[in-house]
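FYI, not all chains are in this one, though none of them got moved.
Note that the chains take the letters A, B and C in the order they are written out, and that residue 1 is the start of every chain.
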Amino acid sequence: MRVGVLTGGGDCPGLNAVIRSVVRKGVQDHDWQFVGIVDGWRGAVEDVTTVLDVPRVRGILTHGGTILGASRTNPLRAEDGVERVRRTLGNHGIDALVVIGGEDTLGVAQTLAEQGIDLVGVPKTIDNDVGGTDYTFGFDTAVSIAAEAIDRLHTTAESHRRALVVEVMGRHAGWIALHAGVAGGASGILVPERAFDVEEVCAWVERRFRLRYAPVVVVAEGAVPQAGQLVVRNEARDEFGHVRLSGIGDWLAGEIERRTGRQARTTVLGYLQRGGTPTAYDRWLATRFGLAAVAALKDRDFGTMTALRGTDIIRVPLADALRTAKQVPAELYEEFTVFFGS
Amino acid sequence: MRVGVLTGGGDCPGLNAVIRSVVRKGVQDHDWQFVGIVDGWRGAVEDVTTVLDVPRVRGILTHGGTILGASRTNPLRAEDGVERVRRTLGNHGIDALVVIGGEDTLGVAQTLAEQGIDLVGVPKTIDNDVGGTDYTFGFDTAVSIAAEAIDRLHTTAESHRRALVVEVMGRHAGWIALHAGVAGGASGILVPERAFDVEEVCAWVERRFRLRYAPVVVVAEGAVPQAGQLVVRNEARDEFGHVRLSGIGDWLAGEIERRTGRQARTTVLGYLQRGGTPTAYDRWLATRFGLAAVAALKDRDFGTMTALRGTDIIRVPLADALRTAKQVPAELYEEFTVFFGS
Amino acid sequence: MRVGVLTGGGDCPGLNAVIRSVVRKGVQDHDWQFVGIVDGWRGAVEDVTTVLDVPRVRGILTHGGTILGASRTNPLRAEDGVERVRRTLGNHGIDALVVIGGEDTLGVAQTLAEQGIDLVGVPKTIDNDVGGTDYTFGFDTAVSIAAEAIDRLHTTAESHRRALVVEVMGRHAGWIALHAGVAGGASGILVPERAFDVEEVCAWVERRFRLRYAPVVVVAEGAVPQAGQLVVRNEARDEFGHVRLSGIGDWLAGEIERRTGRQARTTVLGYLQRGGTPTAYDRWLATRFGLAAVAALKDRDFGTMTALRGTDIIRVPLADALRTAKQVPAELYEEFTVFFGS
C-alpha cells in the first residue's frame, strides 16, 4: 500500500512523533511506501509532496513542529478542491491517507471520506477539545508549559503583592486553563464554558491578598464575562497605527485594578504553549496513535479516527468524534472551586 | 469529623498535593479538623502526630516528598499493633483516616478497615502497579525524569558509539520502562513481565550500530533474562569490603560487551525517579484523588480507594484494587517491538 | 553585630539565595543577629521588620521571590525619609545593613552611606546592567527562560512559516536579548544600545524564509528603531476602554507584516523572566555575593558593593559601580551579526 501523510492546522507538540510511528510501523511491518504531503491539505490540493521514509523520520521523536509543514488550507473552499486532491493522490499512486489534524482538518477528512477517499484520522489539538477521545496529544505539553509559567509567576506576584493574570490557550474549551490552573495552584480559573462574574474574581483576588498571598488567576483566551460586564468589543488602532485587540487577560487585569485598587498584570502565554519538545506522555500518546492509524489502514477501517479511551487506543467513526466539541463539564469545574480565592 | 492523614511507603512526587487537597477541601467545605500522623503507620502505632491545617499545607503543591514523613512500618507485624493504632486514634478523637500509600500501606489499611477502623485509601506508587486504577500519581513524573535521562544519553551514546543501558524503577511491573522507553525512543525495552533473551538484545544492539546509530536499552530493575542466561545470583563483597549487588543493568551491559565486543555502559536512575517536583499531570491527579478521598469520607464510603478510570475519579473497594497487581499486558508491550533494534 | 537585610526593586531569581547565605554566614561564623526589613526601603522608612534567623532561611535557596518582600519605595523622596530610616535602625539596634537591589535601591544606599549609615550592597538586576560587576544574579535565569522560549517558538515558526518576534526584558541594555538570542539561534537581535533599521530586519526575515527556515527575531523591550521609522508614541485606549501601550515587539511584528507580506506574531515574555527557581549558576553567584557581603561587613568596608570579576568576588565602591550603566558594547554585538538573516 502506498500511504500519504499530512498534518493540518496549528502546530502541536507530538506531530512528528505520530509521523515517525506511522512510517516506522508501515514500512517495517507491512512494507508500505509513504508519501509526505506538504503543508496539510495545501499539498494535497496543489500536489506538493516530499520524501517520507524511515531515514526521514530518524531522530524526530522529540522535535516539536512537523517535518511535513502545516497550513489551514481547506480544499472544500475551492470549487474543484476535491478533484484536485483526487488528482494528487492519483499522480502519486496513493491508496490511502493518514490525516493528522484538529477539528477543521478532520472535518475536511470526513467529507472527503464520504466522497470515497480512503483515509484514517489522528486527532490533534492543543486545546483537547476534539470529542471522542479522552485526550489528544499536545495537550499535556501545553498544560505543562502553562503550569510551569504559573509556578514562576507565583513568586513574582508574592514579592510585589500584585495580582497576575495568565491568559492561556482555549478558544472554545477551558481544558488547558483548568488543568494548568489546578496544577499551578491558581487562585481562580476562568473558562469559556462558564461566563464569569468579574466581581467574584475581584473577591477572590482580595481574599488572597488579605491572607497575605498573591493571587494568580488563569483565564482561557475564550473566556467571557457575564452579560453587561464587558465593554462592547471594537477593533482599535494602537499608538503605532497598527490594529490590535487586547485579549481577555488584559481586560481582566484592567478590571481588577479598577475595581480593587490593587496592581494587576497580564502574561499571555500564546505560542509558547504550541511549540517545542513534547512531554513524555505526549510522545507516548502520539506514538500509540500513529501505530493505531497504521492498524486501521491495515484493517481498511477507513473514515475512522484513533482515540484514547482510558488506557486503550480505539477507533471511532470520524463523524461521531466531530459531532461534539469536548468541553469542560460543570461538575468537573466545580470540583476545584474550593481552591479559588483562598 | 476529625480526620487523620498518613503517607506510607516510599517517597513519591504528588504526596503533598494529595495532602493539601484533602485538608483544603475538608476544612473549607466541611469544617473538619485534621491530624497529621507522622511517618506513615509508625505514627499511628507510636502515637506521633503533628499539626495539619490549612496554613500547614500552604505552598506544598509543587513540593516533592511528604510533610508527614513516611516509613515502611507495618502495624500488623507487632502483636498489639492494631490495638495501638486504635489507641492513637482514640487519643486524638480521630473518626476516620485517609491513608495514602502503595500496595503494602493499603494492604494494612484493608486489614484495619475489616477490623472496623474507618478509612479511605489513595493509591500511591511510582511503578503504577496498583490495580483498580488506570494510573497512580508519581508515575508520570518518574516516566518524565526517565525519558529526559534517555534523551540526554542518546547523544552520548552516538558520539562514542557505545550501547547505553538505562536501569529504571519497576520491581514487578515494567510500566516506567515501557512508557519512558517509548517516549525516549529506546532501541529495546526489558520488563519484568517478560523474561528476555540476552541474545536478542545483543541483536538489537548490533543492528543499531550497523545503522550507524547508537542503542539505548531501557531495562526495569525487576527484569530477568530467560532461564539459563543468568549466573546464579550471590551477594558479593566489593573491593572496599561492603556488600553490593549489581543490578540487572550492570549485568546486561557486561553481557553486551562480552557477546558483541561493543562498548556498553550503565546508568541507574534510582532515586532520581522518586524525588522532587511532580509534573503538572501528577499534581492534577493527586489533587483530584485528595478531593475524592474527602468525598468518600463524607459519604462514609469506608474501605474504598480512590481510582482513575478514563477521565473519571471513582471509588473501588480496597479489596478489589489490591487483588491484582497491574502488570504490562503482552499485547501492549508487543505494540512497540517495531521500534527495537531498528 | 546586629544586621538589617532588605531587598528592594523588582523580583529577581536568587534573592532568597543571597539572604540565606548572608544569614547562615553571619550567624554561624560570627554569631551576629539579623533583622529582616520588609519590602525594601519601605520597611526601613515605616519601621516594618520581621524575624530573620537561620530557621527562617531554611529551604529557601531554590525559591524565587524574596522572603522579605520588595518595593520601589525611595526614602529620599520624603523630606524626613533619611531620618525615619535612622530611627528604624535605632529602634532595632541595627549596626549595619545589607542592601540587595538594583540601580535605584543601591543609589539610595549610596546616598545613605554618604550620610553615615553603615551598609554594603549586593547588586541585583535581571538586566545585568549594573556596572562594576561582570554579571549580576538573576541574569542567567532570565536568559535561560528566554532561550528556552525561543527554542519552543522555532518549531512553531517553521511549521507555519511565520516570523516570530520575541520581546524580552531590557529597558536600557540588551544583555538578555543578546545572550538569549545567541543561545537560541535567533535570526536577528535588537538591543537598546543600537537603533535598528526596520528595513534591515525585514531583509533578515525575508532571507530566512527564502532559505526555507523561519525567522525568530529577539527584541529587547527598550530597543528603538532609527529616527523616522517610528510613529509618534501616544497612549491609546484599547477597545475595552483601558489604557494600553503596545510594546516594540508588537510594533515590529506589525511592520514586518506590512512591509514583507509575511505573517508575523509576537510573544512578550514579560514577568516569566523574573520569577521562579534560579538556575544553578545564579544560586552559586547569589550565594557567593551573600558570603562576600558578610565579609565586607566584618571588615567594616562600608559603602561598597559585592561584584564579580572573572571568577573572583571583589568589592567596589558603590559610587564607582553606579556611575556607569553596563551596556552591550558595539564590538560584542558585532560578533554575532554573522548569524542574522542567514
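One rule holds for everything that comes next: a contact is a pair of C-beta atoms (placed from the backbone, for glycine too) under 8 Å apart; a residue touches a chain by one contact, two chains touch by 3 or more.
Since we're looking at a predicted model, the values are computed, not measured.
A single sequence accounts for all chains of the complex, and while 3 copies are shown, the assembly in the file contains 4.
Note that only the chains that are shown with their structure count from here on.
Common partners of chain A and chain B, by the touch rule above, are absent. Chain nearest the geometric middle of the protein is A, using mean C-alpha positions.
In this assembly, C is the chain whose CA centroid lies farthest from the centroid of chain B. Computed from the mean C-alpha positions, the centre of chain A lies at a distance of 34 Å from the centre of chain C. We define each chain's centre as the mean of its Cα atoms; on that basis chain B and chain C are separated by 41 Å.
Within chain B, no positions touching two or more other chains are listed.
Those residues of chain B that touch chain A in the shared complex are 24-25, 28-29, 58, 61-62, 134-135, 140, 143-144, 146-148, 151, 179-180, 182-185, 213, 279-281, 283-284, 287-288, 291, 309-311, 335-336, 338-339, 342.
Across the complex, chain C meets chain A through its residues 10-11, 15, 63-66, 69-71, 145, 149, 151-161, 164, 230-242, 244-246, 250-251, 254, 258, 265, 267-268, 270-272, 274-277.
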